[in-house]
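Removed: one protein chain of the complex. Kept in place: all other protein chains.
As written, the chains take the letters A, B and C, and residue 1 is the first residue of each chain.
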Amino acid sequence: MQEVKEFKPNIVAFCCNWCSYAGADLAGSSRLSYPADVKIIRVPCSGRVNPMFILKAFEKGADGVIICGCHPGDCHYNTGNFYARRRMTLLYSMLDYMGIEKGRTRVEWVSAAEGAKFSNVMNKFCGDIKELGECVKLGDIRCKD
Amino acid sequence: MQGLEKKIKDRAIELLESGKVDGIIGWEKGQFIYDPTPAVFTKETGLDNFCYNNFCGANLSKYLVGKITSDKKYAVLLKPCDTYSMNQLITEHRVNRDNIYIIGVGCEGHLDVEKIKRNGISGITGVSVDGENVNVGTIYGESTIAKSDVLLGKCEVCRGNAHKISDELIGEELQTPEASDRFEMVNKLEAMTAEERFAFWKGELSRCIRCNACRNACPACTCRVCVFDNGRSGIDSKANASEFEEQMFHIIRAFHVSARCTDCGECSRVCPENIPLHLLNRKYVKDINEFYGEYQAGEEADQRNPLVNFGDKDIDPTVISDKEGN
Amino acid sequence: MCDNKISTNEALIPHVAKIINVRTQTHDVKTFAVVSSVDGGVMFDHMPGQCAMVSIPGVGEAMFSITSSPTNTAFKEFSVKRCGILTEILHGLEEGDEITVRGPYGKQFPVETDFKGENLLFIAGGIGIAPLRSVINYARANRDNYGQIDVLYGARSSSDLVEYEEMTKEWANDKNFNVHVTIDRAEEGWEGNVGFVPTYLKELAFDNNRTAVICGPPIMIKFVLGGLIEMGFNKTQVYTTLELKMKCGIGKCGRCNIGSKYVCKDGPVFRCDEIDELPNEY
Partner (left out) sequence: MKKIALANMNALYEAIAKDMNLYVPIDNKASVNYAEWKQGDTPVFDKMTVRSAKDAFFPQCENMSTFSRDDDNRIIIDKIKLTEKDFVVMGIRACDVKAVAVLDKVFLSEPVDTFYKARRDHSILVSLSCSRPEETCFCSTFGIDPAEPKGDVAMYIVGDYAYFNACTDKGEKFLNGVSGLLENANDTDVDAAKAATREIMTKLPLHDVTTDGWGAGVLEEMFNRPEWEELSSSCIGCGTCTYVCPTCQCYDIRDYNGSNGVTRYRCWDSCMKSDFTMMAHGNNRTTQLQRFRQRFMHKLVYSPTNNDGEFSCVGCGRCVAKCPVSMNIVKVIKTMGGKK
């Protein structure tokens, strides 16, 4: 008999070094929990995130991709997240246009002081992805078991 | 059209003879009426094989990218819609404006031989436009079709006969075809459910053979080495090894030219599998217009495009993620 | 000696090989000794000049000449210069790590036919010694078949010399065997010759009663060949090996095609008069 496995989503979070990564740190040191399914990739700035990274993450089996950066106006490099905001808006809109569930991609602004927000955002995102289930539309067929 | 061809030819000879330019980038006669090839005409080659007919849909501005380091001066023949691409290339410093002489040529809409063939016509030996009709001669007999049915996709949404940049104009008085709403199909797709859209794109993109014609013909794709050709990029690939790689290729291809894409329609025109690739580019155009205000790439040189710009009140990507509905 | 009747399925499916020794030759060249991971054997027999496809799964596959002599029945050796993605990662491997190897591919040097009874002159530059080392050691092992042997080897600096130890300590001590080493620029502590290989070749003034084998950077091959012709050599007396991008190794993928030849199948060893028949695209 086949065992019914609980779906454990693969979630990739691109976190900007200056705010959100520190936010994640703070969440950790404040003992706020967030799901272990989230794999954090530290990037110098949310503006560093190339649309390709997101697609590649999905191709390699991610079920959800979230990008976290400083609040608009607070970017360490002044404007990086402003550019990221426009780019990601367009990319997400395109993914939606191609029929990919729009809940699988997200951008959240989390500052270094918002450990609680980081934890909340991740918990919520994880819950959303669990509801959506496995990403079958974007994953590479060769990656699946 | 024949009169215009003669006018352009005479002027081209004059330009070459006077030494004002070293070469003319135009169209050369092919094997049939419908397959002119982009070519460089010089004093040596002469203009005997020059042609300008209803099948000169190719956008010649891209050929100047390779000439940027050349110290020769080239004249280039551009239709009204091609001048947008030229402006964009000038904005991006991909061409050397000082060495380019732009001849704006008139246009009354170009035909798509693929569409003629899709009407069940084969063995084409001649095509002539007669007002609203197109007469096609074949080895199997004559047929007549409505011109509006066989226009190139890009001509169906023509932006008019105004050249956005030129050094001189020939035949600019020609009337371009009447345009339909260019976002019609995008709107239609947006109104579908996500599943329908996914099925639509899967059906279209699964035909992709990764020939890269869309990329190589695109006047906005001017990277010296494309990320998809670069072995060190980690995503270089030659074939759609999975269902997804072709989507990734096409999303990124369209994304990389978004806000720089003039909607010239070359990608769809050159696709051997007739994939409506312009619908990807056009979605970006539509989104940019909606989110950041009307913007037409290549309207004039040296514009700042919306993706290298920002506003502090821009909409947030969460608007997309949390959008209601399908 | 080797069975060429392999089918592609087999030919394109590699052997798993274990690295048993890594020798650091210079700052960018390492020599890897490998054996079959299954039985510790040499996986296949080869002849001097033949190549094999070395791969790290997931990284890539590339053609390398087998630098060990066929007379070495304990392991196969590859000298690898670090210059691309695959070689970069290869250089990070250590003893005990596994790679895959398939081969042998290509034509050998005519060691059993045209070379027999001849005086041999080997001229190499930099990593170009790798394919020649196989021939040289084969000739040393079958010493009676060949006449006088000279090796002229050059590199950019003394720290770029590959197999210098073996050259000076083993080869040079053989009978009727001379080793001439040169480096491009003078440096402290270097007592040997200084100068480019083609220049040194002229200074050494070899007579043309010998068969020459060249391997090195294209520019060196060009000038050495010119020099040899000046010295009275006929093009039929000179051999070299070409290097082109290869993927399949069996003359089907079309990548190494120049003229009507496939370098992986019809080469990489060519006599210089054969090269003249090829279009200038190598």
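The working rule: a residue touches a chain if its C-beta (ideal position, glycine included) is under 8 Å from a C-beta of that chain, and two chains touch if they have at least 3 such contacts.
Keep in mind that what you see is a predicted model, and the values were worked out from it rather than measured.
The hidden chain makes contact, of the residues C:10, C:45, C:230 or C:273, with C:10.
In the complete assembly, the contact with the undisplayed chain comes from C:59, out of C:20, C:59 or C:172. The residue touching the chain not shown here, chosen from B:14, B:35, B:300 or B:322, is B:35.
For chain B, the residues touching the chain absent from view are 28, 30-32, 35-40, 45, 58, 62-63, 122-125, 138-140, 203-204, 207, 209-213, 215-217, 225, 229, 231, 236-242, 269-270, 272-275.
Take chain C: the residues that touch the chain left off the picture are 4-14, 16, 37, 55, 57-62, 83-87, 97-100, 243-245, 247-248, 250, 252-255, 257-260, 277, 279, 281-282.
To be clear about the criterion, only the chains that are shown with their structure count from here on.
For the pair chain A and chain B, the distance between mean C-alpha positions equals 36 Å. Chain contacts: chain A has no residue touching two or more partner chains. Contact of a single residue of chain C with at least two other chains is seen at no position. The touching residues of chain A, when paired with chain B in their complex, are 51-52, 55-56, 58-59, 72-73, 79, 82-83, 85-103, 105-108, 137-142. Against chain A, the residues of chain B that register as touching in their complex are 189-190, 194-201, 227, 234-235, 241-245, 247-248, 251-252, 254-255, 258, 280, 283-284, 287-288, 291-292, 306-312, 314-321, 323.
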